[in-house]
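Note that this complex is displayed minus one protein chain, with the remaining chains in position.
On to chain A.
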Amino acid sequence: MHTGSELLKNNFRMERLPHIWCPGCGHGILMKAVAQAIDNCNLDKKKVCVISGIGCSSRAPGYMDFNTLHTTHGRALAFATGVKLANPELKVIVITGDGDCTAIGGNHLIHSARRNIDITTIVFNNNIYGMTGGQYSPTTPTAEFGTTAPFGNIEKAFDVCKLAAGAGATYVARGTAYHTTQLIKLIESAIENKGFSLVDAISTCPTYYGRKNKKGSAVDMMKYLKDFAVDAKVAEKLPKEKLDGKFLIGEFKKTTEPEYTEEYMKIIEMVRESK
């Protein structure tokens, strides 16, 4: 396990830094958490693939020193499915955003989860399309504002975790850019799960989401994560009214189901034996 500058040297392409994210953006913290989790899991670096789609989140793999693939908008999981099935030895980690994963890529999310293919998906969820300038996304809360919701968003937001769990993911958790120690542990568990895992990692976007919705400074937005996130285990013991306006973090689902590429390998063995 490496920390500090050793973590950086071992997992990042130092010559590619600094990153392009805005001051106060939570994505840098999330990217470091992903790298720390990979490092803590002692994975063979040569076998780690980090794959992304398009958007702010999806620039992360370019900075990370693994096999990295920056694909088309929404399609990271579909590319990742090809990579994983072609070579199941590879550890495939997808970094995606709320729009990338649940809007344009929603179909790939539910079907990757349904197949329970061994891919670890980390959603850098900032509740907005940041790269294109602040349009509302499927995780923008109702009544909040975006540049394409100038009078308030009339759509309901996805709960990314419930979506993934409902579609068949075998590991589902949520963490935040504030609760990094917990987030790293959650990502480690997601990586260790043999099957489709998703961690909804709540980020901060002071530039667009924050400004449009008067959320204050980057620090204020971090403080919101600190004050309004409630651990799922703690929440179980709290009366309902105490959870008003709060959101849950922690592990939501952890089950064991047959994994897609393992099942496919069984098919190969079966047809070859019967030949």
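General observations
In this text, a contact is a pair of C-beta atoms (placed from the backbone, for glycine too) under 8 Å apart; a residue touches a chain by one contact, two chains touch by 3 or more; residues count from 1.
By definition in this document, contacts and distances are computed from a predicted model.
Set against the options "Raffinose/stachyose/melibiose transport system permease protein", "L-lactate dehydrogenase complex protein LldG", "Exporter of polyketide antibiotics" or "2-oxoglutarate ferredoxin oxidoreductase subunit alpha", the UniProt name belonging to the omitted chain is "2-oxoglutarate ferredoxin oxidoreductase subunit alpha". Among the residues A:K214, A:K237 or A:K275, only A:K275 touches the chain that is left out of the figure. Note on the undisplayed chain: of the listed residues A:N40, A:T72 or A:T132, the one touching it is A:T72.
For the chain left out of this panel, the touching residue among A:L85, A:A157 or A:A235 is A:L85.
When the whole complex is considered, the residue among A:P61, A:G97, A:G168 or A:G210 that touches the unshown chain is A:P61. Contacts to the hidden chain, counted on chain A, fall at residues 13, 16, 45-47, 49, 61-62, 65-72, 75, 78-87, 89-90, 107-108, 110-111, 264, 267-268, 271-272, 275.
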